[in-house]
Structures are given as structure tokens and as C-alpha cells.
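A single protein chain has been removed from this complex, and every other one stays in its place.
Take a look at chain A:
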Amino acid sequence: MDRLDQLTQIHLDVLKEIGNIGAGNAATALSELLNKKIDMSIPYIKIVDFNELIDLVGGPERLIVAVFLRIQGDAPGSMFFILSPEEADTLVQQLTGDNHFQTTLMEDNPLAYSALSEVGNILSGSYLSSLSDFTTLNLQPTVPTLVIDMAAAILMEGLVEISQESDYAIMIDTMIEEGENGGTQVKGHFFLLPDPESFAKIFRALGVQNQ
């Protein structure tokens, strides 16, 4: 699977299913943490160049809160859990019961920083472990890092491995959000970006033949 135009509908469906299973598991974990109903979107598979990827998150200078980890093992890749600062505020407020919490002032609040990192760990870990079970591939996460900064600055450093070999990335985007109405809602996006050489391994593990 060296070329993106070789992807067929079956391949795209397999990638969607990966997003479904991973984010579904993460949504369950978040639901248990917050004791609330959490919904997830239908995954989008997008084949984007780097500038398009940045535009999808609101432009290069957009301030985002991101938990980033590298996936190591059989099918390496990068994974981000991305929230807007407002979404991160809501999430931490619900977790800690501190209604004054603001992400932008996080450097003064180590407890909140730690809470947000831990949620990122739990959610990305549950995404990845279900993915590993589903594909029977050996996938290990690096320690996730929480960063709050400009979107392009964060995303591009996470894409260094992919950019070595490609000018495009295949992104599996799934959104999870609080299911109940009223007030500000918790939501966030999972971006899974397998390295170019990982696609063939993922498809093979799931019994889909490469043309």
C-alpha cells in the first residue's frame, strides 16, 4: 500500500471500522469517568496534505489542547486527542468539580494539568488497546504528552515520521461528545495517523488483500 490512490472502498471501510472501535472504547471509558452518556460520531477518513490537515483543526495559529502519543510496534503511527481550550475547560471542570478552571492558565494549576493529561492517557490508551485487540497487532503507546499551543506547531512535530516518506497523511477522525443536552458539552477529536508503511500491515492483519 504505497500509493493512496490504491485504496478501495473496502480499505476505507476497514479504516472507518478502526475509528469506530477505538473511539467507541474511548467513549465508554470517558462515560465511566464522568458518569455521563458519551456519543461518538461516524469516523471520517481523510487523505490530506499537511496544510489541509492544519486547516481541518482551524488553521495553523489556532490554539489547541492536544494529547499526543506515538504508536510503536507492528504498525507505527501517531495519535492525537484534540480539544479546543473551551472544551478542555469543560472537561476538567467536570472531572475536578472546579468551575473556575481555565486551560490557558494551566501553568498555575498543576492539578488540572495532571487531570487533563490523565484523561488523555486513559482515552488514548483505551482507543489503542481496542485497536490492538481488533487487529491482533502488537501496538504500544509511548507516554502521552499534553501540549497547549498553536495547531500547526503541535501537529507537524507529531507528523515528522510520516513526512519523511510522504506529503500526505491518511487521517482517521472520530469525535466523541457528551450525549445529553444543556450547558457546555465535553467533546474532543481523535486523530489516528498511521505511518505510510503501516497500512499494508493493518489491512493484512484484518484479512483485506492489497491489490
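Throughout what follows, a contact is a pair of C-beta atoms (placed from the backbone, for glycine too) under 8 Å apart; a residue touches a chain by one contact, two chains touch by 3 or more; residues count from 1.
The rule is simple: contacts and distances are computed from a predicted model.
Undergrad: Refer to UniProt and select, among "ABC transporter permease", "Probable chemoreceptor glutamine deamidase CheD", "NADH-quinone oxidoreductase subunit J" or "Phosphoribosylformylglycinamidine synthase subunit PurQ", the name of the complex member that is left out.
TA: "Probable chemoreceptor glutamine deamidase CheD"
Undergrad: Which residue, A:L123, A:L137 or A:A151, contacts the hidden chain when the whole complex is considered?
TA: Hidden-chain contact among the options goes to A:A151.
Undergrad: Residues of chain A in contact with the chain that isn't shown?
TA: 50-51, 54, 59-61, 63, 68, 70, 104, 142-143, 145, 147-154, 156-158, 160-161, 163-167
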